[in-house]
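Accompanying notes for the structure given below.
Only one protein chain is missing from this complex, and each of the others stays in its spot.
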Amino acid sequence: MTDPAHVQSRPDEQTAAAPPVVDVRDLRVHFKVHRGLFGSQLVKAVDGVSFSIAAGETLGLAGESGSGKSTVARTLVRINRPTDGSVLLSGAETARLSGQELRAYRRRMQMVYQDPYDSLDPKMTIKDAIGEGLTVRGVPRARRKSEVEELLARVNLPVALAGRYPGQLSGGQRQRVSIARALAVSPEVIVCDEAVAALDVSIRAQVLNLLKDIQADAGVSYLFISHDLSTLRFMADRIAIMYVGRLVEYGTSEQVFAAPAHPYTQALIAAVPDIAALGGPRPAPLPGEPPNPASPPPGCAFHPRCPLAVELCRTVAPPLVRKANGQLAACHVVPDAPEVAR
Amino acid sequence: MDLVADVITVEHLTVAFPAKEGTGEVVRDVSLAIGAGERVGLVGESGSGKSLTARAIMRLIPQPGRVTNGTVLFDGAELGANSAPTKWRGTKIAMITQDPLSSLNPLVKIGTQITEMLRYHRRLSRTEARGKAEELLRSVGIPDPRRTMTRYPAVLSGGMRQRVALAIAISCEPRLLIADEPTTALDVTVQAQVLTLLERMTAEHGSAVLLISHDLGVVGNFCDRLLVMYAGRIVESGPTATVIGAPAHPYTRALLSSIPSLRGELPDRLASIPGSPPHGGGKASGCAFAPRCPLAREVCRQTDPALLKISDLRTVPADSHQAACHALGDENWNQAA
Partner (left out) sequence: MTAPPEGSFLSGQLPTAAVEPAAASELAAAADEPSLGRRALTSLRRDPVALISVIAVIVLALVAVFAPLLAPHNPLQAYPNGLASNGAPVGPGSSFLLGTDPNGRDVLSRLIFGARVSLLVGVVATGLASIIGVLVGGIAGYAGGIVDSVLMRITDVVLSFPILLFCVALIAITGPSTRNVMLVIAFGYWTYLARIVRGLVLSLKEREFVVAARTLGIGHRAILRRHILPHLVPAIIVYSTLGIATSILIEASLSYLGIGVPLPQASWGQMISQGQQYFQTAPWLLVAPGVALVLTVLAFNLAGDWLTDLLDPETSGDRR
C-alpha cells in the first residue's frame, strides 16, 4: 500500500513528477534523559513523522509545546541526529551522513533561528557574520565584499550596516542578517524555526514578505515552523500539525484551514483569538494541557482532551490516512475517505 | 458625564528614565480611565510604554525610572498619598504578569503563598485561610487543590501557574486587576482557557481588568475598550469594535493590515510598516510615528498631534473614539503634498 504521506499538493497530479526536494520518511528522534541516580527515560520527541517538500514550496509545521516540531527542525539541519527513519534530499539519503559528506549536506539545508538576539555572535560584525557563510561556499576573499553587499541588498538592509555589530541592530534587522547569512551558502532548503515569533508585530510582516520574495526569486523551499496558525496560513502551501511527536493532520493550507479534519486541529483553530472574528460566538476552550512527551497518554495521545474520544482511542494509536474532506488525519472517529481500505 | 466610580483615573502620566540623549520619557502624557467592572485593553509593541504605564499605576517603576508628571487616582483619591502601598497593592489593585515563576516565590509552597496573602490582608486564621485557599484554587480549575497546595510552583505547568497567580490576585477581591501579557508565554489552547477563566473570575468578583498585550486578537476578543500605545503615547482609544473595525490612526490601521488572519481573503503580501518601533525616550517634539508613517508631512515632524475626538460623543465619554493624528479632520490630506 502506498505510504499516504507522500501526496503532492494536488492529489490528482501524477506521482511521476520531479521528486520532492525534501522527503522525510518515518523520522524518529528519541532522547535518553537521565532521571534520578540510575534511571533513564526515553523521550520520544519525534515518533514516526513523514512529510515532503517540493522545490519552491513552503511546508508549515504547527504544534504546541511538546509537539516535537522544533526537534524536527533541528534534526533536519542535523543539530540533533535522527534515531531512525530517513531524510532524503533530492532523492539521496542523508540521515546517516558524517564527516565531509555531512559538511556538504549542511550547505544545502540552512536554518533561521527564533532568537534574533542570540543567533548572531555579538562580537562579530555583520559583514563577518555573513562572510562566514561565504567562506563555507568557497567564495574568494576578493569577491567577499561585493557578495556581502549584494546579500544585504537582497534582505533590504542598508549597506552601511555591514560594519556594525549585532548589538547595534534592532530585532528585525538581526533576523534579516540571519536570513542573509543562510542565503550566503545558497541552500536549497531553509528551515525557519519560529523565525518571527520574537519580533514585534509590525516587523513580522516585513520579514514574512521578505521570505516570500526570496522564495519567488531563488526558488528556495521552506520548512516553516510556528505555533501561530495565522502566520502559517499566510506563509505555507501545505500544513502539517504535530501533537506529541506525531503528525495528526497533513494537507494543503486551504484544506486544513477551511475544513480541518482532526479534532485537535479544529480546537487549535478555534482557540486562536482572531481579530477578524470579534464578537462572534466563542466555543468552550479545549480542556487539559499538551502532555509531556516523556510520558504521553496511551493509544491516541490526544484522547484525554478529545471531545470525540471513544474506547478505541484509549488503546490504539490511529494511523495517518486520507479523510473524507481530502487531507490526511490520524483519527479513529473522523470518517475516512471511501477509497481507504481498512 | 457620570462620575460614578471610575476605579482608576490616570492623568497626564509621564515616566522618564535618565537618558544620554532625548528626554528619556518612556511614557508620555498618558491619560486613561477605567470604570467599575470595565475591561480595558492596552495594546502596543515593545517600547510602547504599556508595561510601564501599568507599573506606574502600581507605583512599581524600576529604578532609575521616575514618574515625572501626572497623577493616578483610585476611587477619586490620589493613590499612595495617604496610605502605604501595602494597604492597596494586592487588595484594591492586583497584578498578574507574563511569567508567573517570577511573581510566585519558587521556594515557597503554593498553599503558603495564598494563605500568606489572606492572613496578611484579611486577617483570617490559619485554618480559615487554608480553607479559603483551597476554595480559590478549585474555583480557578486546579484539579486536586489540597495536594497542589503542598507543592512548589516549579512543578506546575505554565497554564497551572497562571491559574495560581490568578487565584492569588483575585483572593482579596481587588477592584482592578492588571494583567500584563498574562498569556504570551502559553500555548494557544491553554491561552484560551486562561482568558476564559480571567473573564469568569473578574465578572464574578466584579473586578475591572486592564489587559496589556501586544496581541491584538487577545485584547480584541476580551476587552470592551482599547487603548493603542506607540512610543509612550496613546495614539488611539475607543470601543474595541470601533478601533478594530474602523481604525483612525495610521499606526493602528497599518498594524491591523499587517496581521495575517485565520479567516477571510489571503493577501499575497502583508501590508507592512517600514522601520522599527523606537526604543527609550524619543524626540521631544513631533509625532513619534512620523518616520514610519506613509502620510507623514512636515507638520507631523514638528508638532505632536493631540488626541482628537473622532466620532460624535454618543452617550458617555467612555464610548468616544479618539486618535492622535494631524491627518484627522483634513479630508484633503491625501491629495496635498
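Each chain carries a letter (A and B) given by its place in the written order, and its residues are counted from 1.
Operating definition for what follows: contacts are C-beta pairs under 8 Å (C-beta built on N, C-alpha and C of every residue); 3 or more make two chains touch, one makes a residue touch a chain.
Since the model is a prediction, treat every value here as computed from it, not as a measurement.
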item	value
From A:88, A:124 or A:259, residue that would touch the chain that is not displayed	A:124
Option from B:41, B:239 or B:260 whose C-beta touches the chain left out	B:239
Given A:168, A:295 or A:315, the one touching the chain that is not displayed	A:168
Touching residues (missing chain, whole complex) on chain A	77-79, 103-104, 106-107, 110-111, 113, 115, 117-124, 132-133, 135-136, 156-158, 160-161, 164-171, 173, 178, 181, 185, 206, 209, 278-279
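The rule is short, and it goes like this: only the chains that are shown with their structure count from here on.
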item	value
Residue numbers on chain B that touch chain A, as the complex places them	45-46, 157, 159-160, 187-193, 195-196, 214-218, 220-222, 240-241, 244-245, 254-256, 258-264, 266-274, 276-277
Residues on chain A engaged by chain B in the complex (per definition of touch)	64-65, 170-173, 200-206, 208-209, 212, 227, 229-231, 233-234, 257, 267-279, 282, 284-287, 289-290
